[in-house]
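Just one protein chain is left out here, and the rest sit where they should.
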Amino acid sequence: MNSETRAVVEHRRELTERIKSVLIERLDLNLQPNEITEDAPLFGMGLGLDSIDALVLIVGIEDEFDVTVETTDHHVYRSINTLADYLMATADKAAAPSAVYDA
Amino acid sequence: MKEAAKPNHGLRTLSHGEIAALLPQAAPFLLVDRVTELDPGRRGKGIRNVTANDIQMLGHFPGRPIMPGVLIVESCGQLAALVCATETPEASETERNGRANGQEEPLSILAMIERFKFLRKVVPGDQMILEAEIGKRFQDMIRIVVSARVGSHLVAEGVLVATRG
Partner (left out) sequence: MHKSPLHDVFASYGAVFEDRAGYAVAVRTLGAEEEANAIRSEVGLWDNSDIGKIRIKGDGARELVDKTVSGNIEGLPENAIRYTLVLDDDGRIISDVQVYNNFGEYLVTCGAPRKERVLDALIANNVDGAEIEDVSDKYAAICIEGPKAWKITALFTDLDLRSLRLLTFSECIAGGTKALLARIGYCGEFGYMLLVAPEAAVPVFDELRKLVPEAVLCGRDIQDLLRLEVRSFNLEKDVPDNASPLEAGLHWMIDFRKTEFPGRERLIKEKDDGISRKLVAFELAKPQAGAGLGAVRDGVDTVGRVVNFDYSARRGRTIGLAYLDENYGWPGVDLEVDSEVGVVPIRTVSAPFVLTESNRVQIP
């Protein structure tokens, strides 16, 4: 594995763990980190969270990562992976591209 | 008859009559007596006078009237509703996730009590100074940080999420 790939993987692993912590703590979920799929929808299907949970999650993400999340951009908080995409894109311009962020 | 919210550039206070016109609640459940400072859509400060004649005090408790915590929550929520009801259309447009039918219902339904602490008893004769600061918005919901003081004492504080009825 080359060093660039290793860096991307480590960064995502770390971001994912932190996002899962915010999710579990702020929403008081009765789940362990290894019981949550990164790519599954958080709302509707998947984890089945509701819109109040969405608000609480967004506030938690903003606090933990010191960012602003536009609540109208539903795609950002669709899953843990999309949240991680957003955080990487916001914090690091050379972040990994995702399915819908590159043209 | 309730009037629609009017644009309120530079409005600083609200009288009881204006409060009654803006909120869907009515006696005996109109729990903000006056708004003393108002930054529409952002924050506000108001007053709730607590009296032995309040209907809820008769039962809570007989012979020992204490303002129920949940009604302190409601007072704070109503102040927040007033802060939002007086938003200018321009300010609310940029912050709102628009509803399909364009209709604006008043912010009058509690969606969540995220956390709340009741630090001191509130009794007849107290004048509660309420404060509400509008935080994050999401779809029709608004997150609000609130507090209540009596004199120099903080009697309650918390975070609510309210939505449009």
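We just call them A and B in the order they show up, numbering each chain from 1.
The definition used in the following text is that a residue touches a chain if its C-beta (ideal position, glycine included) is under 8 Å from a C-beta of that chain, and two chains touch if they have at least 3 such contacts.
The shown structure was predicted, so the numbers you read here are calculated from the model rather than taken from an experiment.
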Subject >> Sole contact to the chain not displayed, among A:Glu25, A:Asp39 or A:Glu70 >> reply: A:Asp39
**OP:** Pick out which of A:Glu25, A:Asp50 or A:Glu70 touches the chain that's been left out of the picture.
**Re:** A:Asp50
Subject >> Where the missing chain touches chain A, by residue >> reply: 1-2, 4-5, 8-9, 12-13, 16, 30-32, 34-40, 43-48, 50-51, 54, 74-75, 78-79, 81-82, 84-85, 88, 95-100
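Everything below uses one rule, namely that only the chains that are shown with their structure count from here on.
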**OP:** Within their complex, state which residues of chain B touch chain A.
**Re:** 97, 111-112, 114, 135-139, 141, 143, 161
Original post:
Okay, in this complex, where on chain A does chain B touch?
Top reply: 51-52, 54-56, 58-59, 62, 71-72
